[in-house]
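In this view, the complex is presented without one of its protein chains, the others remaining in place.
Labels run A, B and C following the written order; every chain starts at residue 1.
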Amino acid sequence: MTDYSYKIEMSVRDYELDMQGIVNNSVYQQYLEHARHEFLLSIGVNFKAYADMGINLVVIRAELDYKQPLTSGDRFWVGVRLERESAARFAFYQDIFRCKDDRLMLRGKVIGTALNERGRPRIPEELAALLQGKNLRHE
Amino acid sequence: MTDYSYKIEMSVRDYELDMQGIVNNSVYQQYLEHARHEFLLSIGVNFKAYADMGINLVVIRAELDYKQPLTSGDRFWVGVRLERESAARFAFYQDIFRCKDDRLMLRGKVIGTALNERGRPRIPEELAALLQGKNLRHE
Amino acid sequence: MTDYSYKIEMSVRDYELDMQGIVNNSVYQQYLEHARHEFLLSIGVNFKAYADMGINLVVIRAELDYKQPLTSGDRFWVGVRLERESAARFAFYQDIFRCKDDRLMLRGKVIGTALNERGRPRIPEELAALLQGKNLRHE
Partner (left out) sequence: MTDYSYKIEMSVRDYELDMQGIVNNSVYQQYLEHARHEFLLSIGVNFKAYADMGINLVVIRAELDYKQPLTSGDRFWVGVRLERESAARFAFYQDIFRCKDDRLMLRGKVIGTALNERGRPRIPEELAALLQGKNLRHE
């Protein structure tokens, strides 16, 4: 269990299960998105407020390693760690653990950027400072 | 545009858009899953029939490169190419193109395996033969 | 099978099934929404264009009678009929039939209105005319 900047606990909901009786693959990205947005909110970055200003935080790459499936009744937590990748890219390292035994269920890396109103990748200074501050505080 | 073994055309549905007015990240995995299942069906592998027999085809890794966002009204096609990765793993190369200009929207690689009733990775001979036949026919 | 103004054919996708191996309850509303938007488009009303103008077409009531469950591999069609309910309300009668036997799977009634930028229910004249025209043409 790496050192995470942020953790959030959630529960599996039965409608997230597919015919195999386990959480559907696509749902983990929803978990990760919710964890990212809550994490961003915790450092003062409001995803929706940015979207309303025409600055869209978008995912450009996702890597997901499915280790063990979550199923009905499971509680789990998502750990989030943020790293600057380049001038215009940042990486969220996000792992999902089952609460009852802290077992690793999914390991994820999600790379994002910010697009301005003309669709050009550009991280606003305000956001960059927050990301920078986050890194300074946590690493 | 690589040579694909299978192509399927689909339409964006408005409920798949998020507050940014573009298809939500997690939805692309749903598109890819549907394309994989239809492709498998076309080569005689019925995902649900296998699940009912206790053989679960599962995803163990997904890599998704988001190139351009799909939005309301877009039609798109998913190209699928299958490769054997190892004794127990196969890789689906799956790319999404917008129909109106054949522009690449997402490049994906999804690695799967088959789990028997005891949760052990093992591709049934029947499936292996089909996969092998697929490779022989198409490459 | 009532007389519908519009019909659209769709396929069940495996990720829409839940642990019972049937399409999850909430998914039918997604089918109905997609059918409504395609129907509206066919009469010249673009849901997204209206949303971009600050006019939000919203659902205020839904009644859904689940007759038989759709499952993996099913193709189905949605029939849509529109009726003006009052000055500010219109009703979509929407039924879902399985293609292979035209069996009724779901009977739905969805009541909508349009909200202007201040959140007040008000159907724009342009839309009212279209709705009116629709009724005149079809009933």
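By definition in this document, a residue touches a chain if its C-beta (ideal position, glycine included) is under 8 Å from a C-beta of that chain, and two chains touch if they have at least 3 such contacts.
In this text, all values refer to a predicted model and were calculated from it rather than measured experimentally.
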{"item": "Which residue of C:30, C:71 or C:116 touches the chain not shown here", "value": "C:30"}
{"item": "Contact footprint on chain C, counting only the chain that is left out", "value": "19-20, 24-27, 29-30, 33, 48, 51, 56, 58-66, 69"}
{"item": "Contact footprint on chain A, counting only the chain that is left out", "value": "13-15, 17, 21, 30, 33-34, 37, 41, 47-48, 52, 72-73"}
{"item": "Footprint left on chain B by the chain that the document does not show", "value": "14-15, 17-19, 21, 24, 26, 72"}
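We adopt the following convention: only the chains that are shown with their structure count from here on.
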{"item": "Chain whose mean Cα position lies farthest from chain B", "value": "C"}
{"item": "Chain with minimal offset from the mean of all protein Cα atoms", "value": "B"}
{"item": "Mean-CA-position distance for chain C and chain A (Å)", "value": "34"}
{"item": "Averaged-CA centre spacing for the pair chain C and chain B, given as whole angstrom", "value": "29"}
{"item": "Geometric centre distance via CA averages, chain B-chain A, whole Å", "value": "23"}
{"item": "Two or more partner chains touched - positions in chain C", "value": "14-15, 17, 21, 72"}
